[in-house]
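One protein chain is absent from this view; the other protein chains keep their places.
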């Protein structure tokens, strides 16, 4: 059952983060796949962050150490990007830059699966994936058949908790209802729209927004779970606004950018969030 | 002169494929150029397919063997993509996954020209290109000066027939009127709009849609020529719908995605298709 005090703390932190982000755009370092780079950068710019894609060896480490937040998305992991990713995670770890791992389509595909399992051991601040990806990351299934989840969010709740407790990460399982956990609490977010699954990068861009919110949260005494939840709530309420004025996936993707630029703390009244304490790990 | 019985079979198969695709989205493996990845994925999602870009060595072969269809587009063929392409085509050939070759801008550019000539020998299910690319692929001209055709569709009719008969492929020549052939029949499709040439990826995305339709056609006893024609007709009628509500190339590209998501068998009444038997090869 939902904890009203914790819930109101999350929503207050969401409003604070949204304002902080607009006041001082967090430099958000993205190593992401070639399909969604442009859309991801536009989502970050729209919400108020400053995106930069730096994914080559010799620069990724330097940049991760000066960035506010880092996204590592494994959608099209060329050898150069794989090496740059390890360099960036090293830089982020050394300076305490929060970072998000998005293990796109792991399970069947061997190279990214091995890399994702290596990376999760380096204690990402957050992990975002669909249910199949989170199950595969925990070693509990072979993953989906591609980029789409073939498992439900609830089916991945145990895997999410396991990963969160083992690696000290916030784990976010995207789905019709998103499930987020830091191993101690579980947040469920029912905002969003099915149109997000009809646009490429609908999920990938959310991972980038999480990196931006984690970056903005630094020095604000806001728990990582709240920052990740804030990113999800803001993104998904904006998506709902966009869906209202869309005639299909094309106009939706455009309207989403407008809605992200326009969203304000007042819109958080539409949040459909629940939070509950988890039983302690045995 | 057009064969009315064959024509009605094509249009019936188009309606069946459109419904099949929406009922069970075909996993469509794309190895394509960095300019059009996002647009291509959005086109596939809009029409009802499930796109996945897997273009690294060590994963491309595995994925091609589980995918429903594969697109190989040579627009920006890095060394990694070239090696992944050969791996993917190997995987597709081993499991019978239909695949489409799009020999972008071959002719003047040596590396992709050599690769395209190698690939066509591996018997792609379909080849899609503009007239200059098809002529260059058949070794009958040096190709265009870049990505634009400098030859007419009719000028490439002989080259298309030659390639189709030699490699067992359906060859689709894009132009004001598209010309498709499997070496036995010739289909001409007069749908479409010039705005498709004002948007990057207008042709590349059609190649991906062909891979999706070929994937959906598996197990349905539909000839490859019909699946390729179906992809063209659906894509180009959607483009006509989009053009009606557009104010320029920007709004057109957005409206095209909406139109692809909305198109239904009823819209096929607007098809402007002719089909004729070819004389047997000498």
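A and B are the chain letters, set down in written order, and residue numbers restart from 1 in every chain.
Heads up, the rule we're going with is that a residue touches a chain if its C-beta (ideal position, glycine included) is under 8 Å from a C-beta of that chain, and two chains touch if they have at least 3 such contacts.
Nothing here was measured: the structure is a model prediction, and the numbers come from that model.
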Discussion item. So one chain is hidden, and I want to know which residue out of B:105, B:156 or B:243 touches that hidden chain in the complete assembly.
Written reply: B:105
Practice prompt. Taking the full complex into account, find the residue in A:210, A:256 or A:273 that is in contact with the omitted chain.
Written response: A:256
Response to the item:
The one of A:7, A:56, A:177 or A:278 in touch with the missing chain is A:56
Worksheet item: Which residue from A:38, A:223 or A:265 sits in contact with the chain not drawn here?
Response: A:38
Item to complete: Touching the hidden chain in the full complex, which residues of chain A are there? Just list them.
Response: 27, 34, 37-38, 41-42, 45-46, 50-56, 58-59, 62-63, 66-67, 80, 253-259, 261-262
Item to complete: Could you please point out the chain B residues that touch the chain left off the display?
Response: 33-39, 75-79, 105, 108-112, 145-148, 197-201, 247-251, 253-254
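Methods note: only the chains that are shown with their structure count from here on.
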Worksheet item: Using the average of all C-alpha atoms in each chain as its centre, how far is it in Å between chain A and chain B?
Response: 35
